[in-house]
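One chain of protein is taken out of this complex; the other chains stay put.
What follows is chain A.
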Amino acid sequence: MTDMPDRPALLTRWRPRGAVWLAAPAVLVLLLALAYPLAIVVVRSFTDPAPGLDNYVWFFQSAVNRTVLQRTFVVAAWVTLVSLICAYPYAYAMTIVGRNLRLALILCVLVPFWLSGVVRTLAWVILLQDSGVINSFLRGLGLPPVKLIRTLPGVVIGMTQVLLPFMILPIYSVMKGIDTRLLQAARSLGAKPWKAFLQIYVPLSLPGVYAGAIIVFILSLGFYITPALLGGPRSILLSSLVQNQVLSLLNWGRGGAMGVVLLVTTFVLLAIAAPLMRQNHSSTRREA
């Protein structure tokens, strides 16, 4: 079977020499503000106060540290899950509504970015506290109050709200490139509307879901202000422990070791997730 050959393109991609230098300013900033301090943290975790693995031995021998590390990952997973459940239908709605409504929905996503995280978190304190808005409402209905402030659910709620845009935006950017005529094609082949959605649309939206989930998960791991203000002694996350070691106890070595443990664990999780993402073998974009 010989098919008609595609004609060679007359124009090849415009690729001026030296274009790589356009990235120079960003690389410089990253080197100075990220790589260099990170290197110091890593080095000090092995050398401060004495060379060796003492800081890591201390970290893993402490039951508190292990519990907090585990809790940090559990909270990050919850935040990722709850964000996904809220973000997916929201992003889908953004792709199907009219232009004005879409603008309003985008605005709702972006406004939180314009507010200081501290201010937003304090607002959550007012909402969640024992005599706060939520519990007053429940009491008004004659229902028993729920303990939200200084609990893990409270922390998850607050963090989800802050991190939601990081889930919505990548999902939306993938969804808006999905050719919805594919759903029409699926229906013509005999798929009920919900089947067409599950079997065609959802798989095509997964790259956005993966991107959003990874961003939210990683940001959750290092979150500091929200868990510190909304959480209690039983909901302390690793970032608070690091803060305690470095700023209160001035123990740079132990703080650094905690940071390195968090970093390495994150890399391991990403390595596990990477093949999953590569599996999606598609250009979801509409073919010209």
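By our rule, a residue touches a chain if its C-beta (ideal position, glycine included) is under 8 Å from a C-beta of that chain, and two chains touch if they have at least 3 such contacts; residues count from 1.
Criterion: contacts and distances are computed from a predicted model.
Asks: Mind telling me which option in "Response regulator", "Septum site-determining protein MinD", "Spermidine/putrescine import ATP-binding protein PotA" or "Molybdopterin-dependent oxidoreductase" is what UniProt lists for the chain we can't see?
Replies: Listed in its UniProt record, the absent chain's protein name reads "Spermidine/putrescine import ATP-binding protein PotA".
Asks: Tell me which of A:Arg66, A:Lys176 or A:Lys195 is the one touching the absent chain.
Replies: The missing chain is touched by A:Lys195.
Asks: Using the definition of touch stated at the top, determine which of A:Cys86, A:Leu182, A:Leu219 or A:Ala273 touches the missing chain.
Replies: Candidates A:Cys86, A:Leu182, A:Leu219 or A:Ala273; residue touching the omitted chain: A:Leu182.
Asks: Please pick, from A:Val68, A:Leu204 or A:Val246, the residue that touches the omitted chain in the full complex.
Replies: A:Leu204
Asks: Touching the hidden chain in the full complex, which residues of chain A are there? Just list them.
Replies: 1, 3-4, 6-7, 179, 181-182, 184-193, 195-196, 199-200, 203-204, 280-284, 286-287
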